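Step one of this worksheet: look at the structure below.
For this depiction, one protein chain was excluded, whereas all remaining protein chains were kept in their positions.
The letters A and B name the chains in turn, as written, and every chain counts its residues from 1.
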Amino acid sequence: MFFALTFSILASAFLLVPLIKKFSGARVLVSLPAGLAFFAFLFMGWPSLRSGEVITHTLEWFPSMGINLDFQLTGMGFVLGLLVMGIGALIMSYASGYMKGDAKETRLYLLLYSFMVAMVGLAVSNNLLLFFIFWELTSIISYLLVGFKHEYETSRKNALQALLITGGGGIAMLIGLVMLSHVGGAWTFTELTANAHLITESALYPYILTLVLLGAFTKSAQFPFHFWLPNAMGAPTPVSAYLHSATMVKAGIFLMFVMTPILGGTELWKTTLITTGSITLLVGGWFGLTQKDLKAILAGTTISVLGLITFLIGIGSDKAILAAILVMVAHALYKASLFMMVGAVDLATGTRNINELRGLKKWMPLTATAALLAGLSKMGLPPFYGFIAKEYLYKAAIPLPMEWIQAVLVLGNAIILALAIKVSIIPFFAKDKEKQESASDNPLHKNELDWTMSVSPFVLAILGVLFGAFPNLITPMVHTAVHSITPEANLYAVKLWSGVNWPLILSIFTVGLGLALFFSSRWLEKKETPKSWGVVIYERLLEAVLCLFKKTTRVVQSGYLQNYLAVILIATVALVAWKSIPTMGLWVSYESNLTLTPIIIITAVIMLISAFWICITKSKLNSIIALGVIGAGVALLFAYYSAPDLAITQLLVESLIVVMFAWVIKDIKPHNLSTPLLLNSWYLIISASFSLLIFTLVMKSKLVNLAPAISQKMVEMSYPEGFGSNVVNVTLVDFRALDTWGEATVISIAAIGVWILGKNLISKKS
Amino acid sequence: MELIISLLIAGFFGTGVYCLFQRSFIKLIAGLILIGQGANLLVFSVGGLMSLKPAFVGKEAPPMVADPLPQALVLTAIVISFGLIIFTISLLLKAQRELKSDDLNQLNTTDTL
Partner (left out) sequence: MTLISSSTRVIAPLLILLSLVILYRGHNLPGGGFIGGLTAAAAMMLITLNGVPSKFEKHWNNLSLVLIGSGLVTLFCSFLPSLMTGAAFMEAMWLPTVYLPILGKVKLGTPLIFDIGIYLAVIGFSIKCANVFHANSSSETDH
């Protein structure tokens, strides 16, 4: 009921969205289904989650293999679902302003809704395969959205890149999941959690872990697969805000969360995640520092934060999981807000270059406020939610034995802070010192755009303050999420102020380092971003694969029928001869119990002569006449050998074919299409040997009685049960009616084919 | 198997394949028809040939009639090859109109159309 309701509200969008074109004044209503689904999800899911009741639903799929459509609402899935639908509703409302007047806007809304369905499905699926299906769906929809401006080649290229990387990871993950279910003996996450010891002790564990993490790392843009994320920023801004910062990239994080009780806790898990997470944190930050494009900077910090979360999941302690969830929520709130702000600035000024944007607060006061609030949360300053997340992050990291980790974290957070200043403060509040002719002086649409475009980022930014000041508003939900990952965890209270302690000192240090980085960041910006080596490897690999297949195709698919035929026939003759001659011998013995009448012999001779005549003649009329003779001859054979129905059908078909053939080829001017003699004799040899093979095989086959029992039964049952004397007809319309039905379908499809081919011709003429 | 029928089948297959090797589209269709005839005859005759005893029955089944099963199969096959050949003929028509040619070797680059 719960799942059915949520999904059906979301699905109602597919009916609502197409109506937008008619009621363009109320286009903001596209966000309605997402909003309703959000509240339904919240108010129906939360009471039962809180009371400890588990909402599950199972639909049978392949019960014989133990694979079912299992849905279950877990604490973690609940948080992810809320983020997806809540931010989704705001994004939809934002998109209704952003896409105003775009011809493809309906398409964008529908894709975003499809994505929402897939993402919610991902959050509530309790079955490995179901999870995989939703996972792949998000990849595919992301492909369509990144390539949304498909008129541009870069857009298509980047979409393909994102698809190949996340899709490739998805396939690795599928293999990992199948192995996981094999080792763990179940397909559901709940059962696998119960069997976790079986899995971690198994010899296959390292392989399973590697494969599953490949999926998570590619999806969540972890090093070394991070390079697809900045490239995916070519999508329209609502898409970047929604998929590539707030939700889809969190799918990989979600997978790691869900896998924590199943695969987690081992040294391998910890080392891999902590190392990858730290590297990603710094790599993403460095990428952001070198960029001038607002969206690219945000993409860089997104990569950083994803690394941070991976790192925390890798630690795996109670505090770390709590911190990971806090970071995830805080990041979703401020990053989506910032992205939407960038989209609004982009639309208003026509540029995203950080050095050209100054003093925008005068023209876009609401957007500027939202950017400021979100930016402060991103910087990790009190009293914002980002601050709480960062405090708990340090709390989780301090007990670790490795000191370098803390240094890395401080550096990473400092970079994020520096970039936050750059993105959210500078464009709006800095004065244009150089007084240069920059885009911000351009008076062209300088004011706030559609109200929907500033409301959504504003709401998210306000939520960041609200949750920061009153963390207990959502702490219970965060706690259930922690609980669903580590059931025995101590649930630490989430407080804004916990006194002067070591994390606070680290925080202050972070702020100092961040400011220093900010003031020096001008020198780090690069004019041209060089391709990262990840991209280079990807491109080389893609090129090599395409080249290989092009070459293979060129060899295998020459486009000449003769070549294909020659290969097929030579192979057939050689293989059959190789297998059958040693066992059966070449000699054909001849015995017959059939009386041959002169008529049959004469007919056969005439038919053979006609067949050869067709090969030799250059005249098209002669060919048709010869074909007619052969058809008539075959009909005669049928008639003589007790098949009157066949004979009649053959005659009729033959005459119809001859008429239609003549109809068409009477217009064809004869060409001199002679084949060179040498080549022709080669074809002659192949044909002759094939003919010989057929002859030998047919002679060797001693009256294969197809199925005597069936034939006999048909003859016996024809009159008493089929009520017909003509056994062949009774077979066609009764005993074997399915075949005949299929055949009628074939004829109909052929008719459609002829129709379409002919229709084109006729319309071209007129 | 009967010598004369085997010769016919082999002859049809051989000449049919030889026609397929030619460059003319018309020869291609002729080849398809020939191979179709050969295949029909093959299926028809492997059931055992019986002259002048068609499978018509009354209340009591006669002891010896021709095998109806291959006949039903071949009847279906004839009609399907009818459809196939007519479709190929319309392809020829299309090729003729678009390319002004019935040369198969000019039909190997469909993508450039």
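One rule holds in what follows: contacts are C-beta pairs under 8 Å (C-beta built on N, C-alpha and C of every residue); 3 or more make two chains touch, one makes a residue touch a chain.
This is a predicted model, so every value here is computed, not measured.
For subunit B, the residues touching the chain absent from view are 54, 56, 75, 79, 83, 86, 89-90, 93, 97. Interface residues of subunit A facing the missing partner chain: 644-645, 648-649, 652-653, 655-656, 659-660, 663-664, 666-667, 722-726, 729-730, 732-734, 737-738, 740-741, 744-745, 747-748, 750-751, 754-755, 757-759, 761-762, 765.
Methods note: only the chains that are shown with their structure count from here on.
Across the complex, subunit A meets subunit B through its residues 558-562, 565-566, 569, 590, 592, 594-596, 600-601, 604, 607-608, 611-612, 614-615, 620, 623, 627, 630-631, 634, 637-638, 640-646, 649-650, 653, 656-657, 660-661, 664-665, 667-668, 671, 673, 675, 680, 683-684, 686-688, 690-692, 694-695, 698-707, 710-711, 714-716, 718-720, 725-728, 731-732, 736, 739-740, 743, 746-747, 750-751, 753-754, 757-758, 760-761, 764. Subunit B meets subunit A in the complex at residues 1-24, 26-30, 33-34, 37-38, 40-42, 44-59, 61, 65-76, 78-80, 82-87, 89-94, 96-97, 101-105, 108-109.
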